[in-house]
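The complex appears here without one of its protein chains, the remainder shown in place.
Moving on, here comes subunit A:
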Amino acid sequence: MSSRRIFARPARFAAIAPYVWMALFFLVPFAFVLKISLSQTAIAQPPYEPVFDLTAGWDALRAAFAALSIDNFKLLVSDDIYVFAYVRSLTVALTATALLLLIGYPIAYGMARLPKSWQAVAMVLVIVPFWTSFLIRIYAWINILQHDGLLNQILLALHLVGQPVVWLSTDSAMYIGIVYSYLPFMILPLYATLAKMEPALEEAAGDLGAPPWQVFWLVTFPLSLPGVGAGVLLCFIPIVGEFVIPDLLAGSNSLMIGQTLWLEFFTNKDWPVASAAAIVLLLVLLVPLLLYERLQKRQLEQGR
């Protein structure tokens, strides 16, 4: 009896721990950002108003609430800059995710088919870039992609180009950077599903008359869809909000929403608009998440 009570408490705490974590580090900051997004800029410290002062009494608090407005959200919708930034973010994320899937799937498939001892080696090779800071790796790409960088030297040496190619400040450079950085996040979930797939399933498909390409499309790929979903989400969502890679590698003529947000916050000192942009970004990203959730639930319930 007493031992049950001793163990019951940590167990109960373990069950609510994720919720406590989410409340402390997601809901509370989210509430702050939401409040700021409904405020107006001010030349003050902090640079927005109204400011809630819990010591000022009931009437002051009510006045502060009354001063909140959704003007910032109206601005986001009416100003092309923001709409374009959202569209560009989604386009870049979609393109990059498609590229990642195209490149990551064959790698994950190849890894899953390696002899067991080599699979561990391949896994380490995939993860090893994380040993170095992300920022430093992106700077390294600047080095590789610059006018007299490694890539151009190789292309020139192989006589593939006559002149050095301009890579930096182009979308190509940005996509190279994004694909390079996010590849492990695509490969690992794909590898996990492919590696645990029973080899007999593919053999059975072949045995029943399916040539190799049909074996892949009718059995391997459908069964790897959970991995595809996880990999796509793990890449797509952070890429939409990506700031560092487009800022360092892409040109400055069209910005992603992460960059726009940064500009509003640090250059324009417009915290409320930056907050509103962040809230909208969150809502936009909620859509694919919910879709995936529903898809998974449906798969669980009825299959196919």
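Note that in this section contacts are C-beta pairs under 8 Å (C-beta built on N, C-alpha and C of every residue); 3 or more make two chains touch, one makes a residue touch a chain; residues count from 1.
FYI, contacts and distances are computed from a predicted model.
Enquirer: Identify the UniProt protein name of the omitted chain, choosing among "CbtB-domain containing protein", "succinate dehydrogenase", "Spermidine/putrescine import ATP-binding protein PotA" or "Cation acetate symporter".
Expert: "Spermidine/putrescine import ATP-binding protein PotA"
Enquirer: Among A:Ala31, A:Leu102, A:Ala204 or A:Leu290, which one is in touch with the chain left out?
Expert: A:Ala204
Enquirer: Among A:Leu223, A:Ile237, A:Leu263 or A:Val284, which one is in touch with the chain left out?
Expert: Of the candidates A:Leu223, A:Ile237, A:Leu263 or A:Val284, A:Leu223 is in touch with the missing chain.
Enquirer: Suppose we count only contacts with the excluded chain; which residues of subunit A make the list?
Expert: Within subunit A, the residues that touch the unshown chain are 198, 200-201, 203-211, 214, 218-219, 222-223, 303-304.
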